[in-house]
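All protein chains of the complex are present and in place, except for one that has been dropped.
Here is chain A:
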Amino acid sequence: MKILVTIKQVVSLDEDFELRDDGRDVEADFHVFDLNEWDHYALEEAMRLKEAAGGDIEVVVATIGPDSADEELRKCLAKGADRAVRIWSDDLEESDPIAIARVLAALARKETPDMIFTGVQASDHAYGATGMALAGLLDWPHAAVVAGLDYAPGAQTATARRELEGGAYATVKLQCPAVLTLQLGINTPRYASLRGIKQAASRPIETVTPDALGLAAGQIGAAGSLSRVRRVYVPSVGRATMLEGTPAEQAARLANLIKEFRGEAK
């Protein structure tokens, strides 16, 4: 029994970041890396299933990215993932979410997991596409934005509680194996223990090339993508009128605004 959890090393930007000369991305010097917030929940859900099953489940985390992504895989190993796989070659540059999903699908065909968990979206570009594209390419049953899961490892079906807009939910029963994108709040992710972090530092990360997964050049990178970034720019956005001064002065002005709103202002 195996659960594959796909993760992403997400990027936030340093203050005063600059654009690349070709205008199609932000200069990499200004990237700050982290593990995608959603992925903590996806991994946690897999770990809970593993622990509930007495350990007879292998949890494999996988990502697509250069060396720097090892750091995020190690965070997952530190929390108890059994194996970590990183797929990369320079040919994967310029991949959009669908091209990424093609690579993940090739890995999934090789790993033959019983379930695949991904995050609903990534905190940087928020496409919300990779996990479900992966399901489509594998032609597996799928459900998006799962906020509750009832699944016994090895079972033919799972019951997923999908979070809808406006505080509503829809419960669906779906066939397994399945691909689920998991939503924030489905569980409370654990922190890695110091011991886990220490051990993870020396554990191997399997590195795989797209070639080794049998992917042809036309399937990966820009050629395997359904979109291309033409240009990135900093939008002109609104800016609040800032209330300056000491905290006491700021609060006094805020108090006045509230009183004005309540019709009590002098």
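What we mean here is this: a contact is a pair of C-beta atoms (placed from the backbone, for glycine too) under 8 Å apart; a residue touches a chain by one contact, two chains touch by 3 or more; residues count from 1.
As a working rule, contacts and distances are computed from a predicted model.
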Out of "Ferredoxin", "Electron transfer flavoprotein subunit alpha/FixB family protein", "Tyrosinase" or "Na(+)/H(+) antiporter subunit C", which one is the UniProt protein name for the chain not included here? "Electron transfer flavoprotein subunit alpha/FixB family protein"
Go through chain A and note every residue touching the omitted chain. 11-13, 15, 17, 19, 26, 96-98, 101-102, 120, 123-133, 135-137, 141-145, 159, 161-175, 181, 184-185, 188, 226-235, 237-243, 247-248, 250-252, 254-255, 257-259, 261-262
